[in-house]
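Excluded from the complex is one protein chain; the other protein chains are retained at their positions.
Which chain is which? They are A, B and C, in the order written, and residues in each are numbered from 1.
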C-alpha cells in the first residue's frame, strides 16, 4: 500500500533507489508565487552533503533538476517535481553480498516482505539513507514558506556517543552548528566531537548520536486534536528517518522521572503576551503549539555498516555465516541526519500552517513574497558569513 | 482541519468531550464476520477504568452502546459506532476556573487556537484523558482481529518516577501486569510502586512513568517504506496520547550512546527460521517488522493537576494569578495509560496487517473466526484466573 | 477498507443501518464559532422527509441528537456527531424475504461481498436510502457555512419519467421547489408531475427522474488540478447517492452532440467583471469555478421496489423464483433525492472553500458569524413564507 507520501496540505511523495536512475520528490500543495530556484534547493542540500572526513566519501554532486511546477522562477501552484540523478554508482560490491543480508540493515526485512527476486539490493535500494536527499529538497521549500511567519528551524548534535551534554542550547548555538562538518550543539564541543569521530573511524567503528531541534518563533495555536497533534506528527516525521530510534519533546523521558511538583510549568505574562516560564513541554501543550520555542530530540543509532566481522545468514544455504561489511560509510549518521530532521520538521510545520490557514493554500500575496525573499536572502548571507568566520 | 481520525485500512474517528453527551468512536474498515459483543469491549475497558485508590475517583460506569455495524453478534463490514454516555458529570468547578487556564493543561492553547468563546472548558473538553476511552474501545476490536495472527500485546509500567528498572521484562511479566491496579512490569515491584504512588497522593502531588509494550509473535514483514514505517506509525499513535512526551523503540536513546560495535545485532538461524540474536532494534528494521518481539517504551509526564499553588493568568485581567487546582485526579496517568498505549499499538498493527493483506479487508473466513474465538476465550480466562490468584 | 468518509477538510463519516439503533454522522473540520442548533438541522431534514402521499409512509420523526462538538450553541472546532434514532422499525417482513434478494437492490451484491451470514437484511441495511439522512444533516452545516460566502444551493426535479422539460430554470424557480412535495422545477409543472406520480402509485409502479441543481453566487476559483476538479468531486459526491446513475454538468451530454462552433462560449465583461456569455460549461472550466452559476443534473432510476412479480433467486435452493416486493415505498426517489443532492453539493463546495482558504479552517470571526446568522434567518423566513403562500 502507498507509504511514500507524507503531509496533508503540503504533501510530499518521494521515490527512487540508491543505485537507481534518480532520487526525487513530488511536492503537491505549494502555493503559487513562491520564488524558487535550483540554488535555493542546493543551498540546503549542502548541509546534508557527504564527502568530508566525517561522512561517507560517495561523491554525490546532488545537482538537482526541477521537472515541473516552477515557471519564470516562481511556483505555479502545480506539483513541483525535483530529481537528483544518481551518477557514478558502482553496484558491483552489492552483487557480491546480495545473498548475505547485512545485520542492522533493512536487507532481510525487505527480502521477507517483497521476495528476494524483487529486491533491489544495490546500495540498500529504497532503504538507503540516500532517500533522505528527497526530504531535504522538500524541506528547503518548506523552510522558505515558513519564513513568511518568521519561523526558523535549527538542529544540532546534542550528544555524540557517550558524550552527553547537559547544557541548555540556545537557538543561535544550534543554528551556528550548520557551518561545522560535525554539527555540534556548541562550538566548544567541536574538538571533543572530532576526537570521538576519529576514534570511531580509525577502528572501523561507528557511533550514535542525539539530534536536538529548536524552532524559533513558531506559530501559535498550531496542531489538530486529537491524532494530528504537533507532537504526534513530528514524532512520525522524525521516526520515519532511517536510523532514528527515539523521539522526545521538551523534557521528554526526563519528565517521567519526576514528581509533578518538580516539573510544573507556570503561565506568565512576558512582554505583554502569555508565555510559559520554563517551557518544559517544548512548546507544545495538548498537542498544540504554545508559541514558546519547539524543542525536541531524537536518537540515531550508530551506522550499521562497520568494518568488523558479524554473523548473518547465507540465503543460498540458509545457514549462518560471518561477513565483514566493506566500503566506507558515515561514521555517524546523526551528523548528516541533522539536515534531514530539520527538513522533516519544516515539512510538518508548514503542513500544519497551511491546514490552519496561517500560510495560504492557493497563492502568496506579493507582500508575503517580499518578506520571504528578504528573510531568505538574510538567511543565506548569515550562513555564508558564519562559514567565512571559521 | 480534520484531525480526529487515525489509520488507513482500519480507520478510527473519535469524538466527544469530557463533560459532553458522550464519548464515542466510529471504526471503519473492520472486516465482516468478527464476533463482537458489548462484553468484549467492556472487558478491555476494565483495564483502563479509574476508581481505585491509585486512579481518579470519577465514577465512570463505561457502559457502552453499539450503534451500528454489528448484527446478530457479528460485524457486518459496515462502520461500527460505539458510544459511552457521560453520566453524573459535575461541571460547576470548571465554571469557576474557566478564566484561569490551568498550567500544564491544554486550556490555554485551545483558547489561543479556537477562541475563548468557543472553548468547552468543562473537564478539559476534548483534550481530556477521557477521550482515550474511545481508543480503548477501538483497541479491543483491533486486539481481537490480531488474534487471527496469534499476535498478542502487553504493556506495563517500566519505570515510575525516579524508580528506573533495568531488568529485561518478558512478555509474560508484562502481560501479568494487567491484573494489578498499578500495572508494574514485575510483581516484585508492586509494593515499591505502591509506596511511591501513596507518597504522591499524600502530598497532593503526581508522578511520571514509562510504559513498555511488548508484542509477542508479531507478523513478519509488516510496514511500508518510507514514511509509513511501523516505527513511525507507532510513534505517531503513541505520541498522540495525552501526556506522552517521548517514544523509543528497542534500545532507543541508549543506542545513541554507543559505538556501533557495541550494539551490533546478528542474524542467526533459530528454530529453523531467521532471527536476530539480541533484538536490539525492538523487532523493527528498516521500518519493517522482523518477526522478533516488538518492544518500545513511551514516557508519560506526571499528571498536571496537582494540589499546589501555581501561577497562571487571569483572562479577565490579562494578569498573572496564583491558583490551586482542586478535585482529585490520577496521581500517575501512566498507569491508566498502559491500556491506551496497548490499544493504539493494536490499532497500528491491525491497520498494517490489513494493508499488507495478512488480515482480510472484506470478510473473515469461518476458520479464522473460530481461531479468534478460541484465542479470545482463552485470553479472557487467563485474565480472570490471574485476578483470582491475587 | 474504509469507504464511509467523504471530504478532505470538511470531512464526514456516516454510519448506521436502516433498522439498526441509529443513523449518524461525524463531521470533522467544522471551524469553531458556527452557531448551531438542533432546529437548524431539523429544518433541513424537513425537505427530505417522507410521509406525504408522494413519498414512503414510514414515519420517521427524525429527531436529532447532537452528541459532540457543540457547546453553548456554537461549534467548538471539535468533531460534531449527530444521530437520529431509528424508532418503530418493523423488520418482520425482511425476515420473510431474506433468502430471495430483491432485484434492483443491493441485496445480492452485499451478500456476494460480505457473506450471507454477515448481512443485515433488515430494510436494506446500510444500502438503504435511510442512510442519506446523515448526508442531509451534514449538508445543513455545510449550507450554513457557505452563507459566509453568500453562496446558495437549490435543486429541483427537472424531468420526471418521460416528461422532459426543456425550459432553462432560474435559481429562484429551483429554490421555490423546496416548498412543494413534488419539488418541480417550476410551479407550472406541479400538476403534471402529480398526475404522473399518482399514475405510478395506482399501478404499484415507480418512476425515474432528473434532479437539477443550481448554485447561485459560487466562489470564484474553486477546485484543484487535476483530480480534485470541482466537476469530478461533485460527480463522485452525487454518484455516491443510492439510485443515482448519471451526472452531467452544464450542457453535459448535449455538448457531445454538437460542433464546437455551436457551443462555443465567450468571455465577456459584465457589471465590471469577467463573465461567460452562455455559461454552457455550468460554471466550471478546467475543473475550476468561473463564478457563473454552477449547474448540473443527475439521473435517479425509478425506485426498485414495485408491486409486481419479478424473478429472483432463492438462496436456499439456488434456483430462480418469482417474488412480489411488498410494503409501500417512494414512487419516485428522485423527489426526496433533491435534498440529498443539495446536501452533497454543499459538502463538496464547503470542503473546497476551506481547502482554498475562502472559509477559515480553525475558527470563524465574529463578523462572519453575524453574516451567517443574518442570512440563515432570512433563508428560513423565505422558506416559511413560501410555504404559507401555497
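Rule of thumb we're sticking to: a contact is a pair of C-beta atoms (placed from the backbone, for glycine too) under 8 Å apart; a residue touches a chain by one contact, two chains touch by 3 or more.
Bear in mind the structure is a predicted one, so any value in this text is a computation, not a measurement.
Within the full complex, the residue among C:46, C:188 or C:277 touching the omitted chain is C:277. Across the entire complex, the residue among C:152, C:175 or C:300 in touch with the chain not shown is C:300.
Considering the whole complex, the residue from C:108, C:192, C:371 or C:386 that touches the absent chain is C:108.
Considering the full assembly, C:210 is the residue among C:210, C:294 or C:372 that touches the omitted chain. In the complete assembly, the contact with the undisplayed chain comes from C:1, out of C:1, C:89 or C:386. Interface residues of subunit B facing the missing partner chain: 8, 77-78, 221, 225, 355-357, 360-362.
By the touch rule set out above, subunit C reaches the unshown chain at residues 1-6, 8-9, 14, 101, 103-110, 112-113, 126-127, 131, 159, 161-162, 164, 200, 203, 205-210, 220-229, 231-240, 242, 244-253, 255-261, 263-269, 274, 276-277, 281-282, 285-291, 299-304, 306, 308, 310-313, 318-320, 334, 355-356. Within the complete assembly, residues 1-5, 7-11, 13-17, 20-22, 24, 26, 28-29, 32-33, 65-69, 71, 74-81, 83, 113-115, 117-120, 122, 125-126, 354, 361-363 of subunit A touch the chain that is not shown.
Keep in mind that, in the parts below, only the chains that are shown with their structure count from here on.
Rotation angle relating subunit A to subunit B: 180°, from a CA superposition, given to the nearest 5. As a whole-number value, the distance joining the C-alpha centres of subunit A and subunit C reads 46 Å. Among the residues of subunit A, those touching two or more other chains are numbered 8, 221, 225, 355-356.
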